[in-house]
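With one protein chain held back, the other chains of the complex are shown just where they sit.
Right after this comes chain A.
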């Protein structure tokens, strides 16, 4: 079966994947480059000779058409038809990070992951990491089979050795990140039964143990509740990046966006306060953001508690006085929205979390926005037990240790000690899929399948289940870790049967009352998710706030003079598990827009004091020393960084992740401290920062900070203004013509197009765009967009078809042009997704000398690669700077093989979308509005002899968007969602649609290029607009 699939695909899809063809392509002009490089001073004659030769060679090569094979299956599976995609419901899970997904496969290979709309958790949405995870399946650095002592082995030997060694090891410990799978937990216990029991030690690289611990003391149960951001009218977050990285960001982003959507019918939105040190993506979306020092954060929480308590008539706690802006304002808003508000904190300090619980209790949020009846399982890590275990491991008290898909040597603060301890264990086994920092130290590696090759089940929340199923036969000689556990435990059952049996006895009985299990199973597998109609008991406080409050009052200081390091997680790289994925490395960070690096974020005032200036990408390096450990990191000046604090991201500095991630950035896990019984991400003492003389370049895709007050680009208003006038904040340029001022669209050089059938358009709500970047990766996967690597990003040659422009506000006067370039100390942030605007009066089309970019009868600006000769006139004439030029051949080029892995080796190429051309050197490319999807959708409608239905054709960015900020559709269809949003009433075939929605505007409206992409003004829930 496996062989069939591979050969079949190679045969029929010769498009770009046939090795023979690839070889040919490589050999086309062997002499030309080498000759040129040999002769440094090649004369013009030589050049002409070579030209002549290459012309002849080109014609010759073209004449010899290679023989192409078409190889059908021997026995074609019924439901696999070449060129027709199949979709399978499955589940992405990496530790406690979870998303129910739908996997698109072509000819038996997964090529795209979208969210599963049936999921009550991520509701059809994904984030960048989930989108990108399909590429890690085709990573040729995955282990191809089991290893013993670093040598290749086979499963039989491995099983024999593990069994005999475990039997004599004494204690068996399984170290893991959060396991969401009930059947996996059961399989581990089954294995344990054969060896006198195993202990499962769970830790999470991004620990939320503080919440678990706090709930244990305060509510009597160490669980994390479900948070309902969608029910909250006032949201206060102390450093919790809940839109980007905190616990269940996809779910929270979707719920949060619901409270941020605004229309004339519903002119209400939530108000969001953020108190934090680093500028996080969540903070960037807040209405009121207050930069605070990490050392103050506990006191800020106490201040809020006291403010609320005095309103509620409850006892206040004694706390050192601290001046923090907006605390009282937040308290007032929270109190006004009692029962429909939410206070969260990203702190891992259990005492702080207890105070947070107390605040939410005073506000009556427990039971409304905080739901203990459906606790979540995303973070089961126990920092205290892990700490203790590392001690045991180091002390040689551990007989056998099995690392189940976790990498503590890299991603635990005491990784070095784990590394030391592994050697002392009698038996060490890892199921990790690659030779990473941990698995390279163990005796036996029994590599697990990739999640797209596996069966598994998940219970992300109490009573909510999902399944994952294989979407491809295993590519390598790997084995599902659960099968390994069962085998080692002496069971003859395979994991699939084990899983089914487990479901028959547990989930089936909870969900169904009678009926056939087979029917239930088929349905569950088809849908991917299933919910039992059950909840657990609500929790009421059993603890008291005073003890925790006095601890907090002791531990935090109102005025800490020393430098503070706040270690955070990036939206793209996360905890570093997927660091070896070039799509994620090249995804610009939502805030800093930096790629391929982590760096020390510093405040603007600190930079001025220390003479660090960042001119575009050029910066200096700093040495950071934390309690004796030091690292050299580049500096990035970050507006909004709290004074006296510094930020550094986790997930970098991998040493054995693979060719993409190794040596990129520094490992910040080393600086975390675990001594207080929990992993502490805020280092408030013993931090020294010294600027070094070394210079460095950080590859950022956007080096300007502000939009320089250009209201033709960013248009925004406050909620109060919007309520009075729906067009508040709109900039309406007018142009003088024949004695009067008219709208730019009234003056045109062009006759205007007619779109008789479809008129594709995109509406982008800047109010709900949170800047997460899921769209950019989704676009990269869908459209075979090349990864170019750090140097080329520095050269401004990144290839992304969609980018998210991030603008800071400036507090300079409108005429102070130099001052306007500088962002405010604590700026407002606006995110603006920018892609080809598909102009009706497209400036690019008029300047192309070969008509390679033309207009379609459906409103699309078409880019024809095979016609393009690379003059780049179009890019020069594009006012939105969204065209991308292929400066190099990024595919089949050894210079890019290390970064552009999806287009360079046979395995990586399996991820390419066969419906989209891989572009060559010298041609222009840009957003096509997923024309391949439009064509496919139209064809389906034609085959079924019906009209295209709204929603059946959707662009990759809009599908991925967790907040539904992008809405795509046919503007000729008055009932489509996009027409309704824009309030296009008349059903005309004209390219110029009358849009009645007051918030909708075109970027750069005055030049009247008449885009088919509309933006909606950003509305801030603020009293007044301030910088």
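Criterion: contacts are C-beta pairs under 8 Å (C-beta built on N, C-alpha and C of every residue); 3 or more make two chains touch, one makes a residue touch a chain; residues count from 1.
One rule holds in what follows: contacts and distances are computed from a predicted model.
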Answer for the undisplayed chain, UniProt naming, from "Quinol:cytochrome c oxidoreductase pentaheme cytochrome subunit", "protein-N(pi)-phosphohistidine--D-fructose phosphotransferase", "Phenol hydroxylase" or "Probable glycine dehydrogenase (decarboxylating) subunit 1", is "Quinol:cytochrome c oxidoreductase pentaheme cytochrome subunit"
Of the residues listed, A:828, A:858 or A:892, which one is in contact with the missing chain? A:858
Just name the one of A:76, A:152 or A:629 that touches the chain not displayed here. A:76
Which one, A:156, A:321 or A:946, makes contact with the chain that was left out? A:946
Residues of chain A touching the missing chain are 4, 7-8, 11-12, 14-16, 59, 62-63, 65, 67-76, 81-84, 756-757, 852, 854, 856-858, 860, 862-867, 915-918, 928, 931-932, 935, 938-939, 941-943, 945-948, 989
